[in-house]
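Removed from the display is one protein chain of the complex; every other protein chain stays in position.
Lettered A and B in written order, each chain numbered from 1.
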Amino acid sequence: MEILVCLKQVPDDSVEIHLKPGTEEVNLDGVDSVVNAFDTYALEMAARLKEAVGGSITAITIGPEKARDAVKTCLAVGANQGYLISDPAFEAADTLGKSRILAAAVRHLEAEAGKPFDLIFCGREATDRATGQVGPQLAEALGVGLITDLVDIEQTGAGICAKQETESGYRRVEAATPCVVTVNKPAYDPRYPTIKSKLAARKMPIPVLSAAELDNVDPGRPGSHVVRVYEPAKRQAGVKIKEETCEESVLKAVAMMADAKVL
Amino acid sequence: MAYLISEEAQELLGAVKEFCENEVKEQCKEYDRSGEWPKEIYDKAIEMQLHMLEIPEEYGGMGLSRVDVAALFEEMAKADAGFATTISASGLGTKPVLIAGSEALKKRACKLIVDGGFGAFCLTEPGAGSDASAGKTTAVKDGDSYILNGRKCFITNGGIASFYCVTAMTDKSAGVKGMSMFFVEAGTPGLSTGHEEDKLGIRTSNTCDVVFEDCRIPASNLIGAEGKGFSIAMKTLDQARTWMGCIATGIAQRGMEEAIAYGKERVQFGKPVLKNQALQFKVADMAIKIETARQMVAHALTLMDKGLPHTKESAIAKCYASDIAMEVASEAIQMFGGYGYSREYPVEKLLRDAKIFQIFEGTNEVQRIVVANNTIGKF
Partner (left out) sequence: MDWGNHKDILVFVEQAEGKPVNVGLEALAPARTLAGLTGGSVLTLVVGTDNAAAAEKAAVLCDGVLSVEGAAFGDGCTDAFACALEAVVSKYAPAAVLAGNTPLGRELTARLGARMGLGSAQDATALKVEDGTPVWTVPVYGGTVLNDVAVDTVPVLATVRSGAFSRPEAAAAAAVTAEAVDVPDEAVRSRVLETVQEISEAVNLEEAKVIVTGGRGMGSKENFALVEELAQLLGGVVGATRPAIEDGWVSRAHQVGQSGKIVAPALYIACGVSGATQHVSGMSGSGYVVAINKDEEAPIFDVADVGIVGDAVQVLPLMMEEIRRRRAE
């Protein structure tokens, strides 16, 4: 099975991101760039599928030169080859623009390899913007099927059968390949790289695909713009109670709750 | 200043750090209490190949420099010193083969490690600690075999190893020149493990007696030649003890990091306690000691990589790093005040973990003898 995994490099989501004081600029100083968590789930699911049915995984990302690290990370945990899609013309692209660029990359890579991708994996959303748009829009741009929120996948005769998480349980959904799937948190965690796979990934080439390679695809003008950036009003911290004994603390707290008429 | 390492090791360091943060650091707290050997953590470490960092490239290893490996070991030691000890003791157990073993034994030992096993080094006996030459374990040649009898004690990885490098007397009358080194695989009839130690620290590592009762092994499992056992053991320890210095440095580094984090948060008299110069000086002293220890470790390892003599430097690294690990752990507790003495906080464990590094792989008294002999010379 030929698999493509689309990933995004994002600021480490375990770090609280704030604005530089008095500005509308997000302060990313000292914040590591990591592969979007849902994309790592997507890659792990893809890697398990590959191990089960055979095939190859290609990882791609759109971003500046430093996003190369994200691809390299993926080469150590299941991806067989990787590409960095990078071009000044792509910098302003919104989610729709990015889906057009990705679609152009898919066509380019398929033409280069002489065979189509059977499956295209995306994370359900990125942890920074969390819009969940790129996967569905890529499916539309490619004119192929879409299944969202996967927590498991298996190959079937004509394509794939996916376990899709829902509000109250799950659905089993089947689709013919090629198709796009977006991945939620499965029951398993992404693997760690081995020391050897990490060392090997370092040595693998990560070619850059620029607009020229992608038929000068036009991502289009962004369909929205940011008017202002700010931080939400903070709740004021109240009283912290730490009496000698637990009993005393509780008595004091419940009395305050009663005074506030919330009981 | 951390170790000066290659770019590739820098990348590995990030991955190892992530692994240790997510899979080792917190998880080991509970095992420190129970004393249980955390197999599932080691299984994950093996999967990531952290257990084979010291295996030479030609035998399936990584081909990293020793200083590169040291940076990774320190990261593991910061998370849990017992965890790092298990992995390092496996390296100790492999060294006799790598130093003096036949090609076939080297391949065999390395394969056992690469396939997910650990090694163990069996020198110490109940009556032979610092005086290793007083060992009573014997090996008697019988046709194409040797038959081993005796009891080894305080063997790190004793209960979980895939193979053992064992010293035994082949000629009791010849003293240290009658000692030989043997390669014994786990599961060999006559090999068993005995009493498991309930230790003060490094409780996530396994330490037990290893017993040989008419344990028959192929004669080809002799490492080097008969009578070379003591010399091989000393060469092994010359290398291995630097790694103990590396782990001890990791314990100290953790202690300093914990003390700084706590000192910045803990408010007394209206300000963080670390605003007091008295505590800043404590941190400065920690940093001075840790940095010195680390660079001594690096120096000894660089000498090893270059094939240069390193006996004295290795002894200094181990002795100094373990002494300062005790000092730093103790001062870290002091900076935590009463909380430092509580098991709910992370620093008392560091003191318990650090103590053994002044004792095993040659007590620090023995290290000082080594340093003295190599400094003063014979006169």
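Note that a residue touches a chain if its C-beta (ideal position, glycine included) is under 8 Å from a C-beta of that chain, and two chains touch if they have at least 3 such contacts.
For clarity, every value in this text was computed on a predicted model and none was experimentally measured.
Though it is not drawn, the left-out chain touches A in the full complex.
Across A:147, A:183 or A:199, the residue that sits in touch with the chain not pictured is A:147. Residues 11, 13, 16-19, 26, 94-96, 99, 124, 127-133, 135-137, 139-141, 144-149, 161, 164, 166-176, 179, 220-232, 234-235, 237-242, 246-247, 249-251, 253-254, 256-258, 260, 262-263 of subunit A touch the missing chain (whole complex, contact as defined above).
Simple rule for what comes next: only the chains that are shown with their structure count from here on.
One inter-chain figure worth recording: subunit A and subunit B are separated by 41 Å, centre to centre, where each centre is the mean of the chain's CA atoms. Subunit B makes touch with subunit A in their complex at residues 8, 11-12, 15, 18-19, 44, 47-50, 52-53, 62. Interface residues of subunit A facing subunit B in the complex, by the touch rule stated above, are 76, 191-196, 198-199, 202.
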